[in-house]
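Let me begin by handing over the structure; questions about it come next.
What you see is part of a larger complex, with each chain still in position.
Order as written gives the chain letters A and B; numbering starts at 1 within each chain.
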Amino acid sequence: MSEPLRFLDAEGGCARELPDFARDRETLVALYAAMVRTRSFDAKAIALQRTGRLGTYASSLGQEAISVGVASAMQDRDVFLPSFREHGGQLWRGVSMEELFLYWGGDERGNDFAGPTQDFPVCIPVASQFPHAAGVALAMQQKGENAGAVAIGGDGATSKGDFYEALNVVGAWGLPAVFVISNNAWAISVPRSEQTHAKTLADKAIAAGLPGEQVDGNDVIAVREATGRALERCRAGDGGTLIECLSYRLGDHTTADDASRYRDETEVSPHWQEEPLIRLRNHLVAAHDWGKADEEGLLRSSGEAVEAAAENYLATEPDPARAMFDHLYAAIPEDLAALAEEAGDD
Amino acid sequence: MTELTIIDAIRTALGRALHDDPDVILFGEDIGIDGGVFRATDGLVQRFGAARVRDTPLSETVIAGMAVGAAAHGLKPVAEIQFMGFIYSTIDQLANHAARLRNRTRGRLTCPMVLRAPFGSGIKAPEHHSESMEAMLAHIPGLRVVVPSSPTRAYGLLLAAIRDPDPVVFLEPKRLYRSMSEPVQDDGVALPLDRAVILREGGDVTLVSWGAMLSETRAAAESLAGEGIDAEVIDLSSLKPIDRDTIRASVGRTGRCVIVHEAPLTAGLGAEIAADLAEHCLTSLVAPVRRVTGFDTVMPYPKLEDHYMPSVERVRRAALDVMEFS
């Protein structure tokens, strides 16, 4: 078993020679900024939830490198199919913070993003996005789109039959799909070790005859590099890939969860040393002149962007009740029209 | 015009759709070189190639889920589930995704897919090959459920289902696949999806059914005619949404209704029709609304299949009952 792909170690030192893109200051700053922005968004979302102004929320604290790294490797024409913990990736792809707040506030309009119009919205039923990704990849293959479908799911998701069935058809049909496992070591209260007896989650690819690879999920460079290569294989017609990103869920499962019920603080704290922002910041400071002013400027602009988005979100008028009916079918069937009237005045 | 059976009509409609629209794609188990276990896709892989008529691995969940993804990304998948008894594994994808994608994204992503499945009993098939669980699907908001009852309707409704911008489950009464034929023109003309059809006009009692049970229902109507009772026979055709107006209007005229289906009684779709009448036609009703259904049991193995199935005689007796009611 080879070591997980890693370029930056926990302190930001180079574990191996960096890929080309990672020598470019602008690229690295963009990646860092995206992770910082995600963390600000997370913090604000939790604050809004705690004050009753947002619904149940799943924080990505500590896992920012995964979805940012994945999304940054994608092209516009690729399709992103997130689970529910990939805010960073959605933001990178162009979904707005306001749209994300709307979604987590319990408003379907948050999924009607102006942004990447072909991307899928958050997917709640665990692993059910993988069959969709296979379907999107099928459409890409069929239409010769030269693109890839990229789905992310958790370690828990790898226990589900739909994950497996989708992986299998991707292998059987050589579909251009990348399945990314965001292994944050926990599925709510169930640790990875109890989820499956498989040595690694990347190994699950063997069951479908696909290449599977483990990556340090706290190293955004490694995530981006592995995803980029997998997408190249998609474009070259070489089929799908499974990527397991190793990370750790630093927070509760969601705002409805209390992780102290099932895991010790002593387990969590060492992982704060491994988290993805520190190492990239250290690297930027050491290799790219990232200074205090840069850092402060970034924090300020992220904070402002989040606050502005939150304000807009909070000022959004609710959808009218009959919106329930308006988007159920392309045209409202006769037998629903009467009910829609009733809802209208409720 | 060629005489086609229902299975021919389905195959013809599939061929027409593949020919007319390059985004149409077929997949399912054994639908390629084998042509489907009922031959619904016979010859299509030869005409349209293995990229557009695909044998899937043996995985119903991913058949449905892949259809959702493909539909959202611009294809028009027409997927097959080999028998309705194996459709349960698709319900998660149907209810949680196919039926919701448009609403969830406020129209940004849509799901123009068709899931075809043969359903119903009467061919002495093994366990799980004879189910009629259409009511489960008809309970899912955002889905359409359609059942043809003749070659003409199979052709026109399947084309309509494929062209519809929303997900449609197309349930094929397999007992009828080869039991009747009629001239069907392959003219690419679709039938309206949301309409019930009056197959026989009559002023005494309304008989509502769908799919294969229309045979028994029509036979009962003929037999009743011999006894001077003039039954109206309605083919529900669209199980969701339901064309309530046509049924209410008919019962408004007759004052009596018998609903016939193969599925078990409790929470079967007959209940919805009877409930609708109890709410909207109470003053017209001069007799109880009767349901003649498969017994409220597990579909038995072939040896007891005929006992389970509503017979012409049971339909006739129910109609006589409501006629005699006073």
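As a working rule, contacts are C-beta pairs under 8 Å (C-beta built on N, C-alpha and C of every residue); 3 or more make two chains touch, one makes a residue touch a chain.
Since the structure is predicted, the reported quantities are computational estimates derived from the model, not experimental observations.
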Query = In the full structure file, how many copies does each labelled chain have?
reply = A x2, B x2
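Everything that follows uses one rule, which is that only the chains that are shown with their structure count from here on.
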Key: Rounded Å distance, subunit A centre to subunit B centre (Cα mean)   = 40
Residue ranges of subunit B touching subunit A (in the complex, touch as defined) = 25, 51-52, 54, 56-57, 59, 61-62, 64-75, 77, 92-93, 96-97, 102-110, 141-142, 144, 164-166, 194, 241-245
Ask   = What part of subunit A is in contact with subunit B in the complex they form?
value = 79, 81, 108-109, 111-113, 117-118, 120-121, 125, 128, 130-140, 142-143, 149, 161-162, 165-166, 168-169, 172-173, 323-324, 327-330, 333-336
